[in-house]
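Inspection log for the structure reproduced underneath, given as structure tokens.
Left out: one protein chain. Kept in place: all the others.
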Amino acid sequence: MSPEGTDSIGEGDRVLLYLDPRRTWLIQVKRDSSPFHTHAGIIDVCALIGRRFGEEVKTTLGESFRLLRPVTLDYIMKSERRTQIVYPKDFAYISARSGIKNGSRVLECGTGSGALTSYFASLVSPRGLVHTFEAREEFYAIAKKNVQKAGVSDFVKFENANLLNASEIQGSSYDLALLDTGDPWTLLPISHRALKGSGFAFCICPTTNQLEIVATSMKGLFCDVESVEIMLRHMEAREGKTRPSMRMIGHTCYLISGRKILQSPIENIKSAEPQGEIL
Amino acid sequence: MSPEGTDSIGEGDRVLLYLDPRRTWLIQVKRDSSPFHTHAGIIDVCALIGRRFGEEVKTTLGESFRLLRPVTLDYIMKSERRTQIVYPKDFAYISARSGIKNGSRVLECGTGSGALTSYFASLVSPRGLVHTFEAREEFYAIAKKNVQKAGVSDFVKFENANLLNASEIQGSSYDLALLDTGDPWTLLPISHRALKGSGFAFCICPTTNQLEIVATSMKGLFCDVESVEIMLRHMEAREGKTRPSMRMIGHTCYLISGRKILQSPIENIKSAEPQGEIL
Amino acid sequence: MSPEGTDSIGEGDRVLLYLDPRRTWLIQVKRDSSPFHTHAGIIDVCALIGRRFGEEVKTTLGESFRLLRPVTLDYIMKSERRTQIVYPKDFAYISARSGIKNGSRVLECGTGSGALTSYFASLVSPRGLVHTFEAREEFYAIAKKNVQKAGVSDFVKFENANLLNASEIQGSSYDLALLDTGDPWTLLPISHRALKGSGFAFCICPTTNQLEIVATSMKGLFCDVESVEIMLRHMEAREGKTRPSMRMIGHTCYLISGRKILQSPIENIKSAEPQGEIL
Partner (left out) sequence: MSPEGTDSIGEGDRVLLYLDPRRTWLIQVKRDSSPFHTHAGIIDVCALIGRRFGEEVKTTLGESFRLLRPVTLDYIMKSERRTQIVYPKDFAYISARSGIKNGSRVLECGTGSGALTSYFASLVSPRGLVHTFEAREEFYAIAKKNVQKAGVSDFVKFENANLLNASEIQGSSYDLALLDTGDPWTLLPISHRALKGSGFAFCICPTTNQLEIVATSMKGLFCDVESVEIMLRHMEAREGKTRPSMRMIGHTCYLISGRKILQSPIENIKSAEPQGEIL
């Protein structure tokens, strides 16, 4: 790939072909790539090598595509079998609230299609890790593929297992536990043990019922409990005719978070062993 | 400071004292720290050394505080003279959309109190940079102090200058231009030159009028232009009584973004010099 | 009072003194009224007789107030001990959805401070009725006073009683059952009997838990069940600086409605008696 800091497209680079906000394609550029066919014409992919990101390319039908450098979000939005109901507005908030960055360690359950996995792996690289659990064989395979495409596999440890049965999680070693399953409250005790003191647990809850159970279950394990819903509305900003978009996604999920609390020192001495190891 | 991965509070560590969501204090722990006075009693700060993050500490009045490890967001929320109308929901979205991470280069104007500066510096560390411009002497000084407190000064280059007059910005070298001034559209051409091909410009617009001018001004310089408003509502999740919070911030700002486009190769040859250098 | 259609203020008229959106006063004008004192000066109330609605009046301190003709909403917003969490956006939607107008018959429980009572009484006048139940003696008294001030007492029948114990409600005779209590689902069966076929029941639910129980309880009694939340955000429309207001009420209540269904004719014959009479 081309070294960072230059704009030229090199062998093996991935490129986001941009026609308009709703019509984009993610391709990989190689010297032996076949031409890429779209309804708007054919693009000679090999000829993109040496072109610069941001430039225009014409199809055989004369349509103009922009050559964009994909960022993690572009990979996520193009993921195979995207099952997540979590949107950029949501996982962006999770990362900002929990302070995830290079070197952070994230425990995730379940992996799903690997969208959140890819996003957090990108943030924690190169020194951190996303340790992710997915019990369903099918999703495990899809997620691995999607994360690889996003180029962040080196920072992800995949487990095709149920987190509840995990025997080798290092206690008190994660900065964030990210729970995106149907019953995240069942994973709060094990997440508590896995987290560093004061580390964040975040649960993704589509329904108010889940939210309520998580809130109740966090008591005694987590403090600074916060529940939010984030709504995003597009604006159509046009000269003399600016207004919100008439189309809007009404709801994705609620997010609930807490920070791990520890018992006081005296009690800790007694419970030091179970505290430091998972089961 | 204590090495990452252990939970113990060490000499020089900063600690977020947590009483409840509205009452938190950010302190630095040193062997010679004076006792910390709150309305809820006095805390012996020196004695916090060796305690673990997540533990409880009692004041002289018997009130319990939690010892939390501050993340960047906690520093931002405790910044001196916070002038920003940008909230976590907003800057989180900017970072996720533009794919900012370790190694990214961000150009910011203006610095304000340094809230966004700290957030992005945390994300780009240790290999990246936030290059930030603030013409107002007073804010320049405050921002430097706030960023230092957040522990990310090493990844920020401050300029007490107007970006428009900047002579030494390296062309085509930034991943994100972050414009948070009253007239961000005036900074779009210089931001365009500073950005890598396909790099993101993000403008923070409190009003629809600003949004409209930016949208119009982006034409011919940026593609994939997107305007959004993000709303956050807290939920009160309690057993049998779950509902949205009655208090809500109605509006902070609109966010508008675009990705830098380049002329086609032939034209680029002609304009190579001005393209690669700022002014 | 002055005949409708003329703008002059007459003996006994109520006037809304308007200084700005947050400072308004509702007064009654009589020939022997005392001067009205505000922080912005004194107003000679008697002298308002003969003035026209829409005109300006100066206080002794030279401040200008507008003389506005109060509409029902103004009375509601000025009600004594307003306990309602229902806002204009909410009760407006209820009336529009259920088609309440002159001649409609509304069954309400509980009366509270009489805000909804006044609003619906105004709409059903002069041929309709709001039949309202309030078990709490204290609210019963306050509501009577508030409704009288709003000038719509003639269209309201007050009951200081629990609707569940009501013995004289005429079956199948109401167009709308409006349930604003903590456990509205307990009132659904009696409301069903009181309503005309296809008539509307509307429940006001602050929490998602209440909403869920009502939705479940409506099954078999009501069709076309719809749950909504209505949010209102003020805009600050100013030349060159238009934006949403930063202050907003985050939540008032959810509204859930259904239309009464009847058994088929054959079954109806058998159950004709209980269907037509309440208890």
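Should a chain be cited, it is by its letter among A, B and C, assigned in written order, with residues numbered from 1 in that chain.
What we mean here is this: contacts are C-beta pairs under 8 Å (C-beta built on N, C-alpha and C of every residue); 3 or more make two chains touch, one makes a residue touch a chain.
Fair warning: this is a prediction, and the values are worked out from it, not measured in the lab.
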Touching the absent chain when the full complex is considered, from C:Lys30, C:Lys78, C:Arg136 or C:Lys196: C:Lys196
Hidden partner chain, touching residue among C:Ile42, C:Leu61 or C:Val228: C:Val228
Identified contact with the non-displayed chain, of C:Leu123, C:Val147 or C:Ile190: C:Leu123
For subunit A, the residues touching the chain missing from this view: 206-209, 229, 233-234, 240-252
Missing-partner contacts on subunit C, residue numbers: 4-5, 7, 18, 21, 51-56, 66-69, 71-73, 88-89, 91-93, 95-99, 101-103, 119, 122-123, 125-126, 172-173, 196-199, 208, 211-212, 214-216, 223-224, 226-240, 242, 244, 254, 256, 259-265, 268
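In the analysis below, only the chains that are shown with their structure count from here on.
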CA centroid of subunit B to CA centroid of subunit C, Å: 46
Separation of mean Cα positions, subunit B and subunit A [Å, integer]: 20
Subunit C residues counted as touching two or more neighbouring chains: 208-209
